[in-house]
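All protein chains but one are shown in place.
Should a chain be cited, it is by its letter among A and B, assigned in written order, with residues numbered from 1 in that chain.
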Amino acid sequence: MNSTTLATPSTATSDARPVHGRRRRSPGWFLISPSVTLLLIWMLVPLAMTVYFSVIRYNLLYPGERGFVGLENFHYFLTDAGFIPGMTNTLILVGGVLLISVVLGVLISALLEAAEFPGRGLVRVMLISPFFIMPTVSALIWKNLIFHPVSGVLAALWKFFGAQPVDWLAQHPMASIVIIVAWQWLPFAILILMTAMQSLDQEQKEAARLDGAGPLAIFWHLTLPHLARPIAVVVMIEMIFLLSVFAEIFTTTSGGPGYASTNLAYLIYTQALLQFDVGMASAGGLIAVVIANIAAILLVRMLGKNLTEKH
Amino acid sequence: MADLKIRNLKKVFDDVEIIKGIDLDVRDREFVVFVGPSGCGKSTLLRLIAGLEEVSSGQIELDGRDITDVSPAKRDLAMVFQTYALYPHMSVRRNMSFALELAKADKNEVARKVSEAARILELEPLLDRKPRQLSGGQRQRVAIGRAIVRNPKVFLFDEPLSNLDAALRVQMRLELARLHKELNATMIYVTHDQVEAMTLADKVVVLNGGRIEQVGSPMELYHSPANLFVAGFLGTPKMGFLRGRIASVGAQGCEVELDAGCRLSLPLQAAGLTSGSDVTLGIRPEHLHRSSDERCHLKVKTDVGERLGSDTYCHVRTRSGESLTMRVRGDFTPRYGQELDLTLESDHCHLFDSQGQAIGQPLQQQVA
Partner (left out) sequence: MLTLKQSRRLNTLLVGGVSWIVALLLFFPIFWMVLTSFKTEIDAFATPPQLFFTPTLENYLHIQDRSGYFRFAWNSVVISFGATALGMLFAIPAAYSMAFFETKRTKGTLLWMLSTKMLPPVGVLVPIYLLAKQFGLLDTRTVLVIIYTLINLPIMVWMIYTYFRDIPRDILEAARMDGATTLQEMVKVLLPISKGGLASTMLLSLILCWNEAFWSLNLTSANAAPLTALIASYSSPEGLFWAKLSAVSTLACAPILIFGWISQKQLVRGLSFGAVK
C-alpha cells in the first residue's frame, strides 16, 4: 500500500466529480491557518514598519520631526563609522564559528564513533553540555573566570609557562568572542553529526574493510559523504543564529574597544536603543534582513529538497 | 442482509485514472476476493468501498442505500488493515471496544460483545495486554476482533496475511475460512496471493490496470479463464503458452498448427475463427505428459527440474524457444538438456486470439 495515496489534495479531485455535491472536506486548511496567519503577521507587520521607518526621519529624542527623507538613512548607516567594522565582524564571527564547529565537530564525532571505550556516555554528555548554557552565562563565565587578565585560568596558565598574561577581551576582542560563541555551537555540531554518524550503514563499512579500506579511507570515502547533509543542516541552523549574535557581545565587550567587536546586530541595537535613531536603525535592520535573506535563499535552495523528502 | 452494488466506479489521482469504471455485485454472505498484481487498483477499490478515499465518479450502494458520500464510520463496514493498525497505547480490550465507545454504546453491551469476540478468536487471556506484547498472529486476531465487535454488514480485509510468516499464514487462512462460516458474514478480501484467492473465495475478482478482468468462482476462473491475463495469473506453476495458428475449422473442433512444431486438434467451438489466424495455446503443467502419443509429439529440451518430493516441476523449452512447465511424478529426475517428447491433453487446452481473449468454449466443460 502506497502511503502517499491519502496525500492527494481534495481539491485536485473536485473537478472530476460533478455529480455528488457532498464531499468530505479535509480539515487541513482549517487547522494550519492559525499558525500561518500568526507567522505571516509576525513577518509582515514589523517588516513593513521597518521599511516605513527606514525612509523617514525618526529620532525618539526629537519627537515631531517625521519627514520623508528617501534613502538618507541608508546613506548614513552605510557610511557610519561602525558599518564597515560591523560587516567585517559579522563575517568573521559567522565564518570563524562555522569553520571551527564543522571541522572540530566532524573530527570529534568521528573520534567518538571510532571505538567503544569506558565512559563514552559521560564523555558525550560533557561534550554537548555547553550548548545548553544560556548565552549570558557562558559569556560571563568566559569573561571573568577564563579570560580575566589577572585571575583568569588562562592568565594563570600563561604565567605558569612564564609568559605575560594577555587581556584577551581588550587585545583580541573579536577572536575572544569567536571562541566563546564557538564553544557554545561546537556541541551542537557534535550532537547532530554524532547522531548522523550512527545511522551510517555498518555493513557498508564492513564491506569496505573487506575490500581493504583503512580507517582513513573509510572516513574519507564513506563517512564524509554520508555527513554531507547533516553538515549542511548544521551550517544552516548555526547561520541563522550566528547572524544575530547579541548577548555575548552585550555582556562582554559592549562592542568595544571602539567598534572592534561590534557586529551588525549590536550596531543596530546601539543606534536604536542607545542613540534612539529609529530611522537609521531601521535602515540597518533592513540591510541585515537582506544579508540574511541572501544566505537563506542560498541555503534553502540547497537544503529545502533534502528536508522535505521522506526517508 | 448485506448486498453491495458498485456501479461505474472511477477514481482519479492527480489526473491519473486508477480505477477505470468498475461494476460489481457482492451478495449477502459471500466471500469475495480481489486479486491482481501490485498496482492493479485492488487496494484502492477496497478503500473506496471503505470510504477512506473519495470516489471520483460512480456509485456505491449497500442494501439499497447510496453510501458513496457517507463517512467511513457510518457505512456499517469494518476493515482489517494489512499492518493491523492496532492502537499501540490501548489494551487489546480497548482496541476492540474503541468503536463502540465512540458510538456511546451501553457499557454492558460493549463488555458482552468484546468477550464474545474474544471467545471466538481465543483472545481471552490476552485482553489486558498491549499490542506490542503480542505476536504477529495474535495482533492479526485482535484486528479481526476489532471488526467483529462492530457487527458490520461487510468485513473488508486489506492483504491481512501478508505480514505473517508462511506457516502462520496457512493457519490464519484456515481460521478466516472458519470465521466466515461461523459468523455468516459478508467479506471482501484483497490479496496479491492467488493461493489465498483460490482457497478462500466464493467469488474471485481479478483486477488488472484498474479494470476487472474476470469475475467468477475459483474453479470457473481456473478452468475457463476469460483471457490470457487471468490464465497466466492464476495457477502455480503458471500455465504455459505456445504460439500458433488455426490450420482448419471443422464440426468436431479445430486444428492448430504450433510454432513449436506439431499439429493438434482441439475439441473447441471456434466461433468466428477462420483458418490462418494467429492464436496462443495455453496448457497447465498438469495437462502435459511425457508418454508419447501418436498424433502430436512436442519435442522439448529439459531446462531445470524443481523436485518437491510429491511432484517434480520440470521446466522445458520448445524448439521455438517457449518455456513450459510440466508436472510429473516425484520420482522422475530430469537431466539438464535431455530431449523429451510431450503430449498435450487436448481436452484441457485453452485457446486465445491475438487480442488475448479466450476463444470458444471447450465442448466438455470441466467445472468442479
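The rule we apply is simple: contacts are C-beta pairs under 8 Å (C-beta built on N, C-alpha and C of every residue); 3 or more make two chains touch, one makes a residue touch a chain.
Owing to the predicted nature of the structure, the values given are computational and were not obtained by experimental measurement.
Note that the undisplayed chain, when the full complex is considered, contacts A, B. One of A:77, A:168, A:188 or A:259 touches the chain omitted from the figure, and that residue is A:188. Across B:13, B:81, B:157 or B:352, the residue that sits in touch with the chain not pictured is B:81. Within the full complex, the residue among A:36, A:163 or A:224 touching the omitted chain is A:36.
Where chain B meets the omitted chain, the residues involved are 50-52, 71-74, 77-79, 81-89, 98-99, 102-103, 146, 150.
If you put the missing chain back, the residues of chain A touching it would be 3-4, 6-7, 9, 11-12, 26-32, 34-36, 38-39, 42-43, 45-47, 49-50, 53, 108, 111-112, 114-120, 122-146, 150-153, 155-156, 159-160, 183, 186-188, 191-192, 195-196, 199, 229-230, 233-234, 237, 240, 243-244, 246-247, 250-252, 264-265, 268-269, 272-273, 278, 281-282, 284-286, 288-289, 291-293, 295-296, 300, 303-304, 306-308, 310-311.
Quick note on the criterion: only the chains that are shown with their structure count from here on.
Averaging C-alpha coordinates per chain places the centre of chain A 57 Å away from that of chain B.
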